[in-house]
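As you look at this complex, bear in mind that one protein chain is not there, while each of the others sits in place.
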């Protein structure tokens, strides 16, 4: 029921605000006996961390995770795993002057309307900083995937009008190239064009949207649960819960709407004694259940609503005013970049949960 | 937990296969005191029923719903509402010859892999016939929406390359024009072009995809629950659980990925003593919570995988074979058409659930 | 969330009122491949059926279950299993004259207060007739238990002041003797005394309470999930959801409150190469997890609130009146008797769910 939890068996509950004491996640339903150390989580957190490159928000946070429970002598015990990250760089004085201004594209208006109160410091609970909890939990989920040799990756597919067109390489290489790139795009040429795009919007005191693509390979056929826990339904829910995401598609996605059945259908063949398909428009899912082909999908992110130029708006009382973010405000120019490890983590969470549920109902 | 349930407080559980005894839905968490009769449900079911036009599958089913429980003297009692529709037209002899053939784009392969068994008659549990349960439940959810004057609509936005471009009229009119159209497209000119597109693929023994757009108006600000039950996350999950859906977007959606912040941000203004926005790229949701502006999104549907031309494939043992559907097989040429009331129903289910949860946590 | 569902993975949702069209249950999360036929369910239903003996309510119902979905060619398919029992003997004219009278010990007062409406015919949703759905679902759960050679039993331990003192025999025999007894008590001598007790209250136009004891043998060590899904917590919830139940205890139960640690602790020993305990005050559970010893507990049932003598009360408006049930009203003299198969079914549901969840989290 709880709206701050995700997953059914491998279930996470996150807490914390941008400028509160700490953020954290409690993972319930994790099998016992998995090797787990804080470093496993921290190496992941580094990937989504501010300062990862000049193209993302320059908040200075160590983002060091502590495991508070659920691990004993280096192994998970079956008890809930609580992971906490303290907030250090939380000077919220910059937010004071604008705390009553409704920021276009931001959640302060709707939080006020819903709750009658809003922790305005750094976006409070609505801050994308919450996503570090997802990445931390994703690192644990990856342990379950690893036992089945399932691999994941995610990368920036497009920024503004710059779209990566080249075919995808091997998933290990893809992942390496992605996280080596300052804009998390594995294709160096495209990455350069993306950087140019970002610099253009920076100069214009604007921001820009982007698309993240995710992959998962080596899934066994049979993961995902009809009717309302279809793999793609769970992925869609996972991805649309990420701040700034506006769309999700699986396989051919929206393009499928313009295709004919003949074009879109993936032909079954037997290859190396295994039934598979010659194409993968399905994106690895039929009827909500994995086919064994790569799981492929995309998530659209809107441009960061925080821009450095003045914007007309109203304040909490409805009086007209202008929003001018203070110089030195910390915002990503393109949130899609930092969303890459978050998308990958959410993908891992969905798959881990599907694996465990599948074990449950196997006879 | 259960994968055949949807919603948290207003929670539905569906059952039934295409050619089994009956399909049905149990609704739990419906407030007492709502007026409800079988006719309320049946008028909705007629909208998704086969034979609604020549462009959808010609299965002959009365699709008459019976209310088995939860209603007394014309009003809901707070007890679970069970609604059942018996299957009548269930001659499954046509499926016998092809029962072991893996049908491209179909779920029989993945069901076999997952469960080791598949009720192949008419697609079994994987059949889109399950969606009548959603429409029946949606009719009940609409009662909750109606008490708050919330209105919904959905329509075919595109079929193949034919896209409806015209601006949208008043929501009541939009709904009327939609369900009066043989292809559920409110714009008559576009509808004619869509019909031509469908006739083209019919002649080619092929099928075609399409996009359905949904609207909901008059939502109060404040519906939807961060972090993992954001309104758009619940809608995404709802929509991607519909058979043949491949993508979901809210507001500007994927187009937002190519926009700048200045373009995408919706400016706040005070109008008629109410805070609102001058544009609605957000699609009525900020931070997962409704803004009070219209809720707008889109769902992409793949072309029907069942096509009347022969297709190369393998059988359940991996042996190569050809799939030729028998003459007179019953399949939609474009599933997006019949999906319209389903999308509208899922939208209503998500909103009803958000309303009830919001009541729960209000202090 | 839904209050008409029970279980997490093996999850049932029940619907129906005493005098409505039908009662039913939808089972989600049942593994595929289990052999299941209507007869498996009906043989169980006969055990809780009215008319089973002269000591329970004489309602004439065939109570014949129909499986509407989830079974194909004699086996479960992994799809939800819907089971329906039509109501036949539903003349509710007897309830008309007393429909506005608040019946002592009955739920019509609280249903009115909560829902503002009450289906008074035969107790509506509050009727113990709902328990046939549990028994039907329990019959399916038993299939899961059977695969692991887990056996269950339940029997009447006491009626009024008559308490069965003799030690318990082998579980198969215990079960047989129980269901052969007219008062579901396996000890013939005690059963005779119980019958005398019942006849005494019958003559006095009164009713009487009783205690049901349940057993389950052959559970593997390791079932049940700390902290809030402990085996005994789930059993307690299961049992207290049965109409008229007022108490639950596991192992030594309330008697443990008067014991010392030395008396109560069960000593561990190794027997036949397996670690076990020499006594079983724990009732087969330590820390919420099964020990491998027999699971033993008890459920207390209050006397039937419907009695044939006049009772002072008020009507729905608070006006004083007298309740005199019409001659020929159908009520059990001791509900504990008919509760026996219900308690056994609930026990099976809890164990089946624990088995499946345990499979989920095993690494």
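Each chain carries a letter (A, B and C) given by its place in the written order, and its residues are counted from 1.
Keep this in mind: a residue touches a chain if its C-beta (ideal position, glycine included) is under 8 Å from a C-beta of that chain, and two chains touch if they have at least 3 such contacts.
Here the structure is a predicted model, which means the values were calculated and not measured.
The chain not shown here makes contact, within the complete complex, with A, B, C.
If you put the hidden chain back, the residue from A:105, A:124 or A:160 that touches it is A:124. The missing chain lies against chain B, touching residues 1, 9, 29-34, 78-79, 147, 226, 356-357, 359-363.
Within chain C, the residues in touch with the undisplayed chain are 1, 3-6, 8-9, 14, 102, 104-107, 109-111, 113-114, 125-126, 130, 158, 160-161, 201, 204, 206-211, 221-230, 232-241, 243, 245-254, 256-270, 273, 275, 277, 281-283, 285-292, 300-307, 309, 311-314, 318-320, 336, 357-358.
Although one chain is not shown, part of chain A still touches it, namely residues 1-5, 8-9, 11, 13-17, 20-24, 26, 28-29, 32-33, 66-70, 72-73, 75, 77-82, 84, 111, 114-119, 124-125.
Note that only the chains that are shown with their structure count from here on.
For the pair chain B and chain C, the fraction of shared interface numbers is greater than half, so the two copies use mostly the same residues to meet. Between chain A and chain B, the centres computed from C-alpha atoms are 26 Å apart. Averaging C-alpha coordinates per chain places the centre of chain A 46 Å away from that of chain C.
The distance from the centre of chain B to the centre of chain C, each centre being the mean of the chain's C-alpha atoms, comes to 39 Å. The multi-chain contact residues of chain B, meaning those touching 2 or more other chains, are 1, 3-5, 8-9, 14, 111, 114, 125.
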